[in-house]
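For this view, one protein chain was removed and the others were kept in their places.
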Amino acid sequence: MGQRFIQLLEDHPWFEVSWLAASDRSEGKPYAQAARWRLKTAIPERVAKMTMSPATPVGAPKIIFAALDAAIAQEMEPVFAAAGCALVSNSSALRMQKDVPLVIPEVNAEHIPLIETQAWRKASRGFAVTNPNCSTIGLVLALAPLHKRFELETVMAVTMQAVSGAGYPGVASLDILGNVIPYIAKEAEKMEEETQKLLGKLNGAGIVPAPFAMSAQCNRVAVEDGHTESVSIRLKKKAQPEEIIAAWNDFRAEPQTLRLPSAPDQPVMYLHGVDRPQPRLDVESGAGMTTSVGRLRKCNVLDWKFTILSHNTIRGAAGAALLNAELLKAKGYLG
Amino acid sequence: MGQRFIQLLEDHPWFEVSWLAASDRSEGKPYAQAARWRLKTAIPERVAKMTMSPATPVGAPKIIFAALDAAIAQEMEPVFAAAGCALVSNSSALRMQKDVPLVIPEVNAEHIPLIETQAWRKASRGFAVTNPNCSTIGLVLALAPLHKRFELETVMAVTMQAVSGAGYPGVASLDILGNVIPYIAKEAEKMEEETQKLLGKLNGAGIVPAPFAMSAQCNRVAVEDGHTESVSIRLKKKAQPEEIIAAWNDFRAEPQTLRLPSAPDQPVMYLHGVDRPQPRLDVESGAGMTTSVGRLRKCNVLDWKFTILSHNTIRGAAGAALLNAELLKAKGYLG
Amino acid sequence: MGQRFIQLLEDHPWFEVSWLAASDRSEGKPYAQAARWRLKTAIPERVAKMTMSPATPVGAPKIIFAALDAAIAQEMEPVFAAAGCALVSNSSALRMQKDVPLVIPEVNAEHIPLIETQAWRKASRGFAVTNPNCSTIGLVLALAPLHKRFELETVMAVTMQAVSGAGYPGVASLDILGNVIPYIAKEAEKMEEETQKLLGKLNGAGIVPAPFAMSAQCNRVAVEDGHTESVSIRLKKKAQPEEIIAAWNDFRAEPQTLRLPSAPDQPVMYLHGVDRPQPRLDVESGAGMTTSVGRLRKCNVLDWKFTILSHNTIRGAAGAALLNAELLKAKGYLG
Partner (left out) sequence: MGQRFIQLLEDHPWFEVSWLAASDRSEGKPYAQAARWRLKTAIPERVAKMTMSPATPVGAPKIIFAALDAAIAQEMEPVFAAAGCALVSNSSALRMQKDVPLVIPEVNAEHIPLIETQAWRKASRGFAVTNPNCSTIGLVLALAPLHKRFELETVMAVTMQAVSGAGYPGVASLDILGNVIPYIAKEAEKMEEETQKLLGKLNGAGIVPAPFAMSAQCNRVAVEDGHTESVSIRLKKKAQPEEIIAAWNDFRAEPQTLRLPSAPDQPVMYLHGVDRPQPRLDVESGAGMTTSVGRLRKCNVLDWKFTILSHNTIRGAAGAALLNAELLKAKGYLG
């Protein structure tokens, strides 16, 4: 995940990697040696040579992209925010904390001001903003336009998640070759609570979660990149299929208006092919920032069923944090 | 699928392969040459040498196991039934026909007498019995014990199906390596209507479908054998998790009482491991005839969610037909 | 393979797709409907709407890119060459024909004049040029710089080939998931004879094959794109490892000098990582036109052993033909 940050920040018009930190073992090493680079594009030369710093705010820049395991993040992220950093985090550690915005810029940019309620902000001007879990984000991008127009009443989602979501080394090959693992620790819980916070309303000093019922089941499959989800929903307002498809295809929000560098032209794209979306063919849509939707059909239990696909390490992780940072910058939060 | 029949019938105590037929191209060839044997066990020597017959009832034995594509089955199966054969079919062609029993021996053996309403039966003593689709059968084995004790009100299922369910050559490797395909033609429709027929009631000359609401979504994944399904249900009667698990583990039916040769000791087995069932580890449970269930949890939308796994070419196809034939024999329908 | 042609020709500075033909079944259909597009990039809009023509020279353009099965190519390619077309073929049909150049532009551009000995050329100005098999081309790109400096005496190669080399639908998923297939029809034979023709010398009216001994074994593995090969060689002249690596990294030829649009900056690149090259990480090197080499070590039997990797549908097929066409154009053969 850290590697995706490096990759996406290469040639970024607004941000530049100026400081890298990791666990004690890699401190003092050049990045190229500390990281076992696993991406298809070459490791950026400038970054390859940068020396890993200790993971403390001393000498750290003002904006920190954090891609830490939850346990470590729980301990370290507050330290950086307290020290005055703008912490843009992909970790789950602070996501559900009352005063921390959990943001998808196209969905709930209006939650950003929650920052002002953070004690860190008041003390040091530092703050923390988080993005959702990789399996939540594609779902919520597909749900948001429908919730806005037709109001969600019920959501059920079953995921088939790529192995890259588990980090590296992550899932053992013996566990996933020719297999499905019907369990990812705490994943369904995250999806359920994060979806409701993201689609909730900012109300004074907190977020009132969206009131719809939500249930998720999460599976791991032998896919490299791209989380596929089979979703069923019930809507409060009656909708025709072409209205639903239009709601997806026409969906634009602040990142598109502000022309944020990492914002896709089209956040949600409906594919008409009967067997789409598929990770192999569609995961890189919108440079990995567009959520693909397909197979809209009537559901015998709820109202509608459909399939979504979202790139889990771009839109679902590094790209999510980066777009959050771009939104913060555009709104003047990065000084 | 025909190969699984050959494999399962080798050393069968009651039945012996005495006649093989296929499409025109293989007529007259020895079976070993007509079939491209794809199973791990060796092709039985006696069968390897048998000559492929033309696919007509002339010279055909009294019991026919049919594993044909639906389009061909639609045309040929009635010919055999009309000619006096006991047609035990795995095809979808006749499954939903009003007077044809669709049977899982543990679930609805009491539908068998529907045979007596068939015109073939009256004319020639021939008849047809079918088994469900590979993605239906594991689901219904898991649902039946719950329906009996607690009555189903709603069922939602999302499948992750193995490639062997598509026959050979079936799914192209370029389509499934590292991929999920969210579409299998007519599969969700079959699951929905078959489930309701299987759990329905024989009422005079027909089956009254079970009245619960049912919705399915079907995906293909890169697994060789074993369909995994994420299921959510609502029950009419209140149940405790331990009662549900007991309903599964204690479930026994006629095939077990009659000690049918292919009947598993335990048709449904609950696995307590947090990440089970998995195709790689659990698909061969009960020689491929036991449906594994795991991960029973509360569902925020319906009542309960869980994961099932069933061997799609054994319990879901050849083994299903074979167990039907054994039930018919035990009940005296095979003369 | 035809799809890769379409993809690579989109935005090509010299060539434009103006005519598409295929087998009878697709004649008259728009391309988008005739082809089942399997690539990650979108089908170019202009081409999607083009109508498929009958596969005859009537109305065909002067330059034909041909990606046909060998049996069909054997029959149809001569028809186009006889009709005055410049036939740039990826098929094996004419590759070993005495008067047809088999060309890798970096390796044996000097074989191109063989065109002048073709009867088609004399009669109609039409001609045929071919590129090698996908498993040959990466190997020969790695061998050519060594042959030039140190002279090859013996070559042994074992391939691990991607499924995309078999076309679509190609290899059945049941055959390759979790498997290795140690057989690809005629593949080893092609590699052996093509390698010797490519590294042979134009001598009057024909090619004298390179005289070294060559043996190949070909395997199919569960990889989407990228043929990996374990190679051992014996050289006539003594070489140090750093000289061999320099021979690879410094290798440049006419396509680079002429700045042909599809020519990679570096045709062969040595990777120093102990576990490289790997299809997942390195197949797209040089936009799929660079052959990666790694793991150079002493061989106990011959002199040296190493691993190569080459993109089989870009450098090994469509990109190969395209680079041939660019070379022909630069040399004035395309009028």
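Before moving on, here are some points about what is shown:
So that you can tell them apart, the chains are marked A, B and C in the order they are listed, and the count of residues begins at 1 in each.
FYI, a residue touches a chain if its C-beta (ideal position, glycine included) is under 8 Å from a C-beta of that chain, and two chains touch if they have at least 3 such contacts.
Owing to the predicted nature of the structure, the values given are computational and were not obtained by experimental measurement.
Within the set A:42, A:172 or A:205, the residue that contacts the chain not displayed is A:172.
The hidden chain makes contact, of the residues C:97, C:179 or C:249, with C:179.
The chain not shown here is touched by just one of C:105, C:165 or C:294, and that residue is C:294. The omitted chain makes contact with chain A at the following residues, 38, 163-164, 168-178, 222-224.
Even with one chain removed from view, chain C keeps its contact list with that chain: residues 154-156, 158, 160, 175, 177-183, 192, 213-215, 217, 219, 221-224, 228, 230, 232, 274-280, 294-295, 299-302, 305, 307. By the touch criterion stated above, the residues of chain B touching the omitted chain are 38-40, 177-178, 224, 280-281, 284.
Here, only the chains that are shown with their structure count from here on.
Spacing of chain B relative to chain C, judged by their CA centroids, is 47 angstrom. Chain A and chain B, compared by their mean Cα positions, are separated by 41 Å. Contact with two or more other chains is made by residues 175, 177-178, 222-224 of chain B.
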